[in-house]
Structures are given as C-alpha cells and as structure tokens.
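To start, the structure under review is shown below, and the notes come after it.
Apart from one protein chain that is not included, each protein chain of the complex appears where it belongs.
Moving on to chain A:
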Amino acid sequence: MGTMGRAFYAVGFWIRETGQALDRLGSRLQGNYLFQEQLSRHRTLMNLFEKAPSVAKNAFVAPNASLTGEVYVGPSSSIWYGCVVRGDVNSVSIGSGTNIQDNSLIHVAKSNIAGKVLPIHIGDNVTVGHSAVLHSCTVEDEAFIGMGATLLDGVVVEKHAMVAAGALVRQNTRIPSGEIWGGNPAKFLRNLKDDEIAFISQSATNYANLAEAHAAENAKDFDKSELEKVLQKKFTGQDGEYDLKAGVVG
C-alpha cells in the first residue's frame, strides 16, 4: 500500500474508532451496557466436565439446539432448531435415522418418586414431533411421537407405536407395538393400520433427506451465504406475489 493508501487507511481507522466510542457513549447515556457483552455464547455441543456429546459426522444438529453432557447421536439423525437435549444427569442415546423435531426437550431425571432413574434410549428411525417433551423414557425403533406430546418417566414406546399429538403419557406407561395412544392422560385410541406403519419409516427417511438440506445451508460460511443472497436478487425472477405487492393487476 502506498503512503496515500496508508494515510487513508489510518484516517478510516480513526473515524471508525471515534464512531465506536460515540456508540459506546450513547449506550452509556441510555444505561445500556450491552456493548460489553460478547458474541453469541451459545454452545451447540456443550460438555459438562468429562461428559461430552458424541455426535456422528453426518448427523444434523441445528446451531441453536443445545446438546449437553452425555449425548450420543447416531448417523443420519437430526436434531432440529431449538431442541434441548440434556444428558447432564444421565445419558441420552439417539439412534440412527432418528429426527428430533423443533423445540423438543429431552431430559433425564436425577431422581423421581419411584426411585428408579433411567437413561434415555431412542432407537433408530424414530420421529419425535415438534415441541415434544421426553423425560427419562425409552422409545424403540420406528416409533412415532406426535407433536406436543409429553412422555414422563419410565414410559416405554414399543416398536411401531404412535403417540398422538398433544398426548400426556403418564409415568411407567408401556405403549404396545402397533397402537396409537393419545389424550391427557394417554389412553389407547386404536390400532395402527399397515400403511400408517409404513408411513412412520417413510417419514424418518424424508426427515433425514430434509436434514441434509438444512445441514448444508447452516454450514455455509458468511461469504458463501452473502454471495447467494446477491445471486438471488439478481437472477430470481419476480414472482406473482411481488406483482401483487406492487399493485400490478393481471
């Protein structure tokens, strides 16, 4: 850089520093000390002393999910946005091809009234719906937990069973294979038809594919995502919605 270039750079630097100092001054006047805060300190995979999560390489873990403690996630599984999987007190193991959908909570108990503390085992190809709450339960392969369901301590969901949306499954309930349980408290609703059982494994596969797309997108670094934004603006044609917004009729 020539002398002129260096001079410009230095002046630019002074202006930036002044600007930042002014920003901090303004914040102090507002009583806002946020400028002292560091960046996002959210840790997707967080260990507690010697217990660290062990996640397979091709599993998708959303950046704002929290995996803490002793958590094992198998290959092709996905942990979606906002999930909290806490293996702090006991271990959580999630099989392969399983998807834990958005905002779910998987937690293990330290002690409960019955006195038995169980680690969580979630088998392969399980679908756990949005905002489910799983507390110290066992879910066997190819089961389906509907969205918003709450599974309390000691629940065992057998293979090919389904828990309906919004169900509250009480402690130590065993949901037998091929049945749908639902309601609050969860009761037997009906048996699963064959095509519904096939649908369960199909949905797990669908989610695994979806997870790959999300994983690729979330892993993009800043330059790549900015470049894509620019390309989008340039090359994407204006769709019908834009015309509606602009008031173009017909």
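Note that contacts are C-beta pairs under 8 Å (C-beta built on N, C-alpha and C of every residue); 3 or more make two chains touch, one makes a residue touch a chain; residues count from 1.
We take it that contacts and distances are computed from a predicted model.
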UniProt protein name of the chain not shown, from "Gamma carbonic anhydrase-like 2, mitochondrial", "Histidine-containing phosphotransfer protein", "Sorting nexin-7" or "beta-aspartyl-peptidase": "Gamma carbonic anhydrase-like 2, mitochondrial"
Missing-partner contacts on chain A, residue numbers: 20, 23, 35, 38-47, 49-57, 62-64, 70, 72-74, 80-82, 90-91, 93, 95, 101-103, 111, 115-119, 121, 130-131, 147-148, 165-166, 183-184, 206, 210, 213-214, 217-218, 222, 225, 228-229, 232, 236, 241
